[in-house]
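Of the protein chains in this complex, all but one are displayed in their positions.
Now for chain A:
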Amino acid sequence: MIPAEFKYLFPSTVDEAVRMLAEEGEDAKVIAGGQSLVPVLRMRLAAPTALIDIGGLTELTGVRDDGDSLLIGAMTTHYEVQRDHLIHDHALLLKLVTDTVADPQIRHRGTFGGSLCHADPAGDLLAPALALDAVMIIAGPGGRREVPASEFFVDYFTTALAPDEILIDVRVPKFTGWGAHYEKLNRVAQAWSIVAVAAAVQVSGGAISAARVGLTNVGSGPLRAFEVEAALVGQPASAEVISEAALRASAGDGYKDNLARVLTGRALTAAVAG
């Protein structure tokens, strides 16, 4: 199908983009890589009056070292995240999750920030963003503000972004040396997860000193498995401890509950191994 008509705007600065959003009103939409939005437009599931293309805002691409954390530009593509050495060294979980997003063509265009703003509960990047305590840095008419991932994902396809705001950067604390794994169950290549589990574990001297576990597609947004994390910390990194902790994963639904437990066990086992 062919999208409905819209006005197309191409700002050259973040401030200009924010101004355009305010001027065009709440039926305007930001387009980043467009890998979720273009299909939505084509199927006419949405018909924004104006598209503000932030593809020209090169200052929003790339990953920077910011002391205890990384700053990931919202327009950094999945392909760039997969190959970035800072992410590999300090946020390995994000790399492993991104490796599984869609397919190579879509990873060339799709962006880290765009996926978070689209907030599809089956989207892969929401659970690791939540589990790693990512913070969204948002530009709006009143200046900049920061929103933690735990408050950013509000509901199905809904975030804390106001209609006149743009996500510009994501701050992710460094998890240097942590083991990580993303265990995803889907039916066929490039399908969305039925359930997936993002796990990062810090092991020192054979014991688990810290753990983060996030669940994908188990409700209206990502879930953090706090009870699983609590059952791991201070315990030996053993198969018994992991299978006991994984039983505490919950997805609020019989079939998905079971999946969440099984996949949590697998994710933790792989994360501890490396």
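Here is the rule we go by: a contact is a pair of C-beta atoms (placed from the backbone, for glycine too) under 8 Å apart; a residue touches a chain by one contact, two chains touch by 3 or more; residues count from 1.
Simple rule for what comes next: contacts and distances are computed from a predicted model.
Colleague: If you had to name the missing chain as UniProt does, which of "Branched-chain amino acid ABC transporter permease", "Carbon-monoxide dehydrogenase small subunit", "ABC transmembrane type-1 domain-containing protein" or "Putative DNA modification/repair radical SAM protein" would it be?
Modeller: For the chain not displayed, UniProt's protein name is "Carbon-monoxide dehydrogenase small subunit".
Colleague: Using the touch definition from the top, which of A:R64, A:R83 or A:R145 touches the missing chain?
Modeller: Missing-chain contact among the listed residues: A:R83.
Colleague: By the contact criterion defined above, which parts of chain A meet the unshown chain? Give residue numbers in ascending order.
Modeller: Against the missing chain, chain A presents residues 1-8, 10, 31, 34-35, 38-39, 41-43, 51, 53, 55, 79, 83, 102-106, 108-109, 189-190.
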